[in-house]
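What you see is the complex with one protein chain gone and the rest in place.
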């Protein structure tokens, strides 16, 4: 169930250039059941800024009732979030949306997790769950530049991890697709999250496979009521049928919606 | 000169019900030369709320470059101010306006300082200066109720101090004017600050004396540029001549402006 | 709770607070969060004759104390609303206000005629003011004579009272209000969104795919209050007020201005529980201000004090 709660900041630290990791604690965590879901965060107490900010759940610790988000300080909202300190309370609505189904990969399968930039965080909880049930996980993570790379060690502990940077300052120079092309492993399932162009490239090349894509869209309500985040379904690209990124997604099977 | 500076909060404490005392430190203090001037405070970093809040300077410590304000948590702005903590920085514009002239009282004179509610604070610095130069000072302070009374001891240290509360829970029951009527002292100068009706009553009864009134008005700029805080002059009550509370006042001689 | 009940044409409201059209879908999502029976009413999403997909995304942008939307009247169309959404809402004890939209007069008439027959639709809200649709619409919302005629035609076919939703994007709001009153409107709802735009610094292009959109939220509240203050003195039909309402204080400000009920839009996005919260806060605030019944507040800003004292007699 979706809850609205003031959660307390357990820890907050900088991971990379403009990238922060925040751990929050509260009852709402007991409702989190899927990697790839997100929370909708009120970053200020007043009306400035007005709207909540959608941020993916990066990892969940049900026992401690804690979960972690990783975000980039972009504009006004995430800058305010970055200024929060341990012990402060933050108004969180969640968990929201439908995440990655770990059941799509069977024990023994090989799953490739492809992330780009701030699309990387939700893959972490997914990877933990998949490896936990005996799936072989390979991570292919793309970043702009060396300073923006985060969680490399954490992912390495869970499985093979390849990094691409656009400017070549770390790992392979280029995009995640460049790495994927050279991968010789079986790809039983591909899970991905990242910028639109990355998702499109993946769908083009690997759309025939079991491929899951997590989308981003500007949101109003985050719960499916305002029709802000709608996309066309792939089989009716000019028509009236639609999916809502916030409540039907953010994760869709390749071919389900028009990218 | 008027300066705009981020001042640091040296101390902040609650004095009475909804009444707070805050001491700030910064270079701007070196510009403060008169009791009864005020500062214009930005209570938030963003646009919510948008306007600054005018608050009187209650006491000045030039050596330490510190000054103190005393304010009531009323609405959104002063509530945000009340939430500030020691060490934080606050954006202050000031000092603004023309305050009480201590030169109007000669050593040996008796000055009566009449304050109502949150009009009391600026009288404190004035009293210190007057007593410092050998003026006998009598304080007549009005409050709503016992819980709202502040600085009684501080004023007592400087001179005779009478308190009136509207509900009689502390001091004399009634208004400052009730106390004044019974005062038998010489009133060479009267300095006053408080709500409009109080100032009007004072002007009616003591307008023939050397009486100074500190006015309040809703402000925009606080520096004389926007014409928000204008009042008619007393000798041209329907005409076009005017005074600005922010830059000509807030302190006026009785008979100068239309109350 | 009898301190909050309000009688309006077609609407017997247990309290004057309802979600605004387009900010609550057809109630399904919010029904998972709280019991909708707490609400005074629900203004459902605009319904058009045919289903619509609406505008391309991005459809929302943020502004200071406000947001822009250009949803473009996405909705499942009249048939589906009649056969699925309204019947689903029957499980609640809620008088529904159906928001009716279209591009041509005939469309409005057809939707109004049909939807007003739904058993739980107790009133219509004629959306003559949606800023986000390319064809038509604009004239309906800005030319008094056109609005009056549309109102008349819809009144002829509607089985329930008709409220007309006014656009704030006009030179003279009282003229619009009087025109639709002349056309037979039973009430007004106001205001719809102000037309606005944001431009992305990096691209230099509008943030919204539709370029411009409707400005809602606290930023527009003073505009709504001023229009309701003016219109409530110019017409004798009741007004359901909206625009930036966030809490019980805002509700009273609307009543003081001249509204007889209120709708909450954008605030549902910031706090999905805002409507029941306001309904709970209202009596507390009324106690603090010494108000015995919410209807005592109506028009206090322009009624003389004597008039006001005798108001409920």
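Note that the chains take the letters A, B and C in the order they are written out, and that residue 1 is the start of every chain.
As a working rule, a residue touches a chain if its C-beta (ideal position, glycine included) is under 8 Å from a C-beta of that chain, and two chains touch if they have at least 3 such contacts.
Predicted model, so just to flag it, every value in this text is computed and none were measured.
Participant: Return the single residue from C:194, C:261 or C:274 that touches the missing chain.
Facilitator: Reading the full complex, the residue touching the unseen chain is C:194.
Participant: Which of these, C:10, C:40 or C:66, touches the one chain of the complex that we don't see?
Facilitator: Answering carefully, the residue with contact to the hidden chain is C:66.
Participant: Which parts of chain A face the unshown chain closely enough to count as touching?
Facilitator: Touch with the absent chain occurs at residues 47-48.
Participant: Could you list which residues of chain B touch the chain missing from the display?
Facilitator: 1-2, 4, 42, 47-52, 93, 217-232, 239-240, 242, 247
Participant: Just checking the interface: what residues of chain C touch the absent partner chain?
Facilitator: 63-66, 68, 142, 169-172, 194-199, 201-202, 204-206, 211-212, 215, 217-223, 225-226, 229, 244, 249, 252-253, 256-257, 289, 297, 300-301
Keep this in mind: only the chains that are shown with their structure count from here on.
Participant: Determine the chain that sits nearest the middle of the structure, using the mean of its CA atoms as its centre.
Facilitator: C
Participant: Among the chains here, which has the CA centroid at the largest distance from chain A's centroid?
Facilitator: Most remote chain from chain A, centroid-wise, comes out as B.
Participant: Could you see whether B-C or A-C has the larger number of C-beta contact pairs?
Facilitator: The comparison resolves to A-C.
Participant: Using the average of all C-alpha atoms in each chain as its centre, how far is it in Å between chain A and chain B?
Facilitator: A distance of 55 Å separates the two centres.
Participant: How far is the middle of chain B from the middle of chain C, if each middle is the mean of its Cα atoms, in Å?
Facilitator: Comparing mean C-alpha positions, chain C is 46 Å from chain B.
Participant: For chain A and chain C, what's the span in angstrom between their mean Cα positions?
Facilitator: Measuring from centre to centre gives 36 Å for this pair.
Participant: Give the residues of chain A touching no fewer than two other chains, as numbers and ranges.
Facilitator: 47-48
Participant: Multi-chain contacts in chain C: which residues touch at least two other chains?
Facilitator: 64-65
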